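Apart from one protein chain that is not included, each protein chain of the complex appears where it belongs.
Moving on to chain A:
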Amino acid sequence: MTEPQSYELATARLEEIIKRLDSGAAGLRETLELCREGRTLVELCAAELEAVGRGLEELRLDDLVARLEAGAGAG
């Protein structure tokens, strides 16, 4: 499942941040805070993209269920 902060929310917020920074209206303190927040969001987006970029994993529903049950049993 996706993270609590989803990719689409993160990218939407990033676009807002870039737009605000590009406008030049942000003061020094706000700029630094926005850059800090932006870096966190970029890391989140990069992690989401990394998760769907490591190679396609195909499995049958039965295999997934068995894996989940094994995981639950081990847990």
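Convention: a contact is a pair of C-beta atoms (placed from the backbone, for glycine too) under 8 Å apart; a residue touches a chain by one contact, two chains touch by 3 or more; residues count from 1.
Following the convention adopted for this analysis, contacts and distances are computed from a predicted model.
Asker: Would you kindly match the missing chain to its UniProt protein name, picking from "Nitrous oxide reductase maturation transmembrane protein NosY", "Multicomponent Na+:H+ antiporter subunit C", "Exodeoxyribonuclease 7 large subunit" or "Urease accessory protein UreD"?
Answerer: "Exodeoxyribonuclease 7 large subunit"
Asker: List the residues of chain A that touch the chain left out of this view.
Answerer: Against the left-out chain, chain A lists 1-2, 6-8, 11, 14-15, 17-18, 21-22, 28, 31-32, 34-35, 38-39, 42, 45-46, 48-49, 51-61, 64-65, 68.
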